[in-house]
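See structure below.
All protein chains of the complex are present and in place, except for one that has been dropped.
What follows is chain A.
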Amino acid sequence: MSHVENVVLCRESQVSTLQSLFGERHHFSFPSIFIYGHTASGKTYVTQTLLKTLELPHVFVNCVECFTLKLLLEQILNRLNYLSSSEDGCSTQITCDTFNDFVRLFKQVTKAKSLKDQTVYIVLDKAEYLRDMEANILPGFLRLQELTDRNVTVIFLSEIIWEKFRPNTGCFEPFVLYFPDYSIGNLQKILSHDHPPEYSADFYAAYINILLGVFYTVCRDLKELRHLAVLNFPKYCEPVVKGEAGERDTRKLWRNIEPHLKKAMQTVYLREISSSQWEKLQKDDTDPEQLEGLSAYTHVELPYYSKFILIAAYLASYNPSRTDKRFFLKHHGKIKKTNFLKKHEKTSNHLLGPKLFPLDRLLAILYSIVDSRVAPTANIFSQDGEL
């Protein structure tokens, strides 16, 4: 089992728990196991590695990929068929429409010699999408061992906790296993594991330290951090490559990389620009101010009347219609401060968001704010449509 521990870092106790639950090949295990944890906490990776290393017969299905029932069931059956008849090579595709047929065909497929007497594992990844399929799928899979009367264990992997899966009338409760999030020490260990061979491990570890210092308070997702680590490492190495600083000049390296990482948080982390754009940026060393992110496309230069229409729309959506008379007419009377106004002072209108307003009101405000005479021409109305 040391091989598994070398490949899978910082997950020793989970691996040993799963192994002890699986037991020997022909032993029965829990009919269903539910594994939950944050994204990139290793659920899929650990399960796959463990099942492959122990060479247990298993089928791995992603519920996002198989978004209808037919796809899901057929994939399971065909893979099992492939597992059991690996000598022949060629086997017919099984079609299956309903869960009833699935149970019947499953019983047939597992009668094969190579699958008999062994626990067959069905792993359903992203199991939260099972809740959106037909109502009998989730309870059916939880009880698959009982319904088929075979030695099968179904493993569910999900980000969402089990309490949100439970159907209204109850179901067969699975064994719930938690994959804890990685601590900062663990993250450092795992991220430093994939350092490029040209540089020393200490150099890379210092870099990871800096990276975590900037990003740890925002994001603990291992996949994101790895992505950021790979993208920004060339920039970090630049002073060393150019010869301006040695590997141990931490202050110089820090001063070089820090504004870069801050910029990365606003752009690559938010997927405003793609990673290839970011890499090009690093190589060309252009001014980061010239970056054209996705949100740049929302700044559009508008023609004259469109700007006024936009302003009028803003005024219409945030001011209540009672106050129009006061703001937009030249001769207005006093407006009584009613109780109504006082009650709603707490939540400023800006927090509640824009409100709906009729088109006439928009045009009325528009005519009052534009200085020159505006003819209600077709031009105005067409610009309305564009906005």
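In this text, contacts are C-beta pairs under 8 Å (C-beta built on N, C-alpha and C of every residue); 3 or more make two chains touch, one makes a residue touch a chain; residues count from 1.
One rule holds in what follows: contacts and distances are computed from a predicted model.
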Original post:
Absent chain per UniProt: "proline--tRNA ligase", "Propionyl-CoA carboxylase beta chain, mitochondrial", "Origin recognition complex subunit 4" or "PIGH acetylglucosaminyltransferase"?
Top reply: "Origin recognition complex subunit 4"
Original post:
With respect to the chain omitted from the figure, which of A:M133, A:I210, A:M265 or A:I369 is a touching residue?
Top reply: A:M265
**OP:** Touching the absent chain in the whole complex: find that residue among A:V7, A:L71, A:V218 or A:V241.
**Re:** A:V218
Subject >> Residue of A:T95, A:N136 or A:S200 in touch with the missing chain, whole complex considered >> reply: A:N136
Original post:
Which of A:E12, A:E65 or A:E159 touches the chain that is not shown?
Top reply: A:E159
Original post:
In the full complex, which residues of chain A touch the absent chain?
Top reply: 17, 20-21, 23-31, 36-38, 41, 54-55, 98-100, 103-104, 117-118, 134, 136, 139-140, 143, 145-147, 151, 159-164, 169-173, 175-178, 180-181, 183-184, 216-220, 265-266, 269-270, 272, 295, 347, 350-354
